[in-house]
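I'd like to ask some things about the structure below.
Heads up, one of the protein chains got dropped from this complex, but the rest are sitting where they should.
Right after this comes subunit A.
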Amino acid sequence: MDELEKLKTDWKKNRDNFPRFSEKEIYAMLHRRSSSIVKWILIVSILEFTLWLGLSFLLKDAKSVKMIDSYGIDFITIPLTVISYAIIVYFVAKFYINYKKITTTDNVKTLMDNILKTRRTVMIYIYVNLAYIFISSFIIFLIIINYDSNFISLHKKSEANGNEAMFYIIYIISTIFFLAVFVGAIWLFYKLIYGLLLKRLHKNYEELKKIDL
């Protein structure tokens, strides 16, 4: 008799003295809060969406944005704003559709697939946002070069001193540095949050995939 058969014989005897819960205790359990990873993913994702949205609202009042507004370049800023809202609407809708697909009565692999798909939606949203920041800051960079009076006078000064190249280098390096710190902080945040949250799921998902190889 192999080991598992022995275990099965014991298993079927049902003789474990588990702490049996009364109906009252089970009833109380129904009303406790779940702490499943799906719930955490939902909370974190909602926070992410509101954070990005909040950021764009906060920046509306920022000095630099007002300054850009004063250049009178609506033909650039309005399409940029519309695009950013279209992005968020698209991703929130996609997230919601994927989230609704998560059901515990599915098979293990499908459930994991759906959770990871939901997660991926938010990840792609973040990547798109980062790309958006890169592109729009490049556009703003071009705008500043051409429209900003301070910049133009600084530029003229450096031109007169003969260190124009240096001026551009400093400007570009500081812009890249700022963006790198920003992206780095976001990356770290993700590694931490999702590393903790999805480590086990990833491990089990890989294990399941390995069986079917």
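Throughout what follows, a residue touches a chain if its C-beta (ideal position, glycine included) is under 8 Å from a C-beta of that chain, and two chains touch if they have at least 3 such contacts; residues count from 1.
Going forward, contacts and distances are computed from a predicted model.
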{"item": "Candidate names \"Exodeoxyribonuclease 7 large subunit\", \"Choline dehydrogenase-like flavoprotein\", \"RNA polymerase subunit sigma-70\" or \"ABC transporter ATP-binding protein\"; UniProt protein name, chain not shown", "value": "\"RNA polymerase subunit sigma-70\""}
{"item": "Candidates A:L53, A:L111 or A:L130 - the one touching the absent chain", "value": "A:L111"}
{"item": "Residue numbers in subunit A that touch the chain omitted from display", "value": "2-4, 6-8, 10-12, 14-24, 26-27, 29-30, 32-38, 40, 103-112, 115, 197, 200-201, 203-204, 207-208, 211-212"}
